[in-house]
Every structure is written in C-alpha cells, then in structure tokens.
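With one protein chain held back, the other chains of the complex are shown just where they sit.
So, chain A:
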C-alpha cells in the first residue's frame, strides 16, 4: 500500500463533497477498495509528458431564439413544484 492510501476520514470528506451519504460499512468497504484502485492509478506517474496538439475548432451557432421545452413539460418529472417553478429543499 502506498504512503498516501486513503483513510476513512478522506472517504467521508470526498463523500461530503459529492453529496453522497454513506453508512459506516460503506466507508470501510470504500476505504479498502480505494486503496487498491488508487495504488493502481499511481502507475500514471510513469507516463511521459506528451505534447497535446489537438486539432480542434469551436463550433458556434447564431445567438438566436429557438424553441425549447415548455414549462409544463419541464416540470412534469419534478417531485415538488410551486407556481410553475421547481421547489427544492430548504437552504438551511
């Protein structure tokens, strides 16, 4: 295992950043699995710096109004709506 193998605290921190609540046994399981997976990812250190000369061009369109979903269709999958708007949980 490498020096910076993840700790349970790090798994909890990342889960918090990603807004995914985890049970304690999930934290244990992920801590073990992440150690293996991240150790494998470390072999990327052997990759040389590569000149990335991607031949890409931006694709633009005229900035004009065009049809989009109407409000009713956009709201039909929402769990809660109010006055034609999405309703989310309380901020605090």
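Structure notes:
Note that contacts are C-beta pairs under 8 Å (C-beta built on N, C-alpha and C of every residue); 3 or more make two chains touch, one makes a residue touch a chain; residues count from 1.
In this text, contacts and distances are computed from a predicted model.
Per UniProt, the protein behind the absent chain is "Glutamyl-tRNA(Gln) amidotransferase subunit A"; the candidates were "FtsX-like permease family protein", "Glutamyl-tRNA(Gln) amidotransferase subunit A", "Carbohydrate ABC transporter membrane protein 2, CUT1 family" or "Alpha-ketoacid dehydrogenase subunit beta". By the touch rule set out above, chain A reaches the unshown chain at residues 6, 10-11, 14-22, 26, 30, 33-34, 36-38, 40-41, 43-52, 54, 59, 61, 69, 73-74, 76-80, 86-92.
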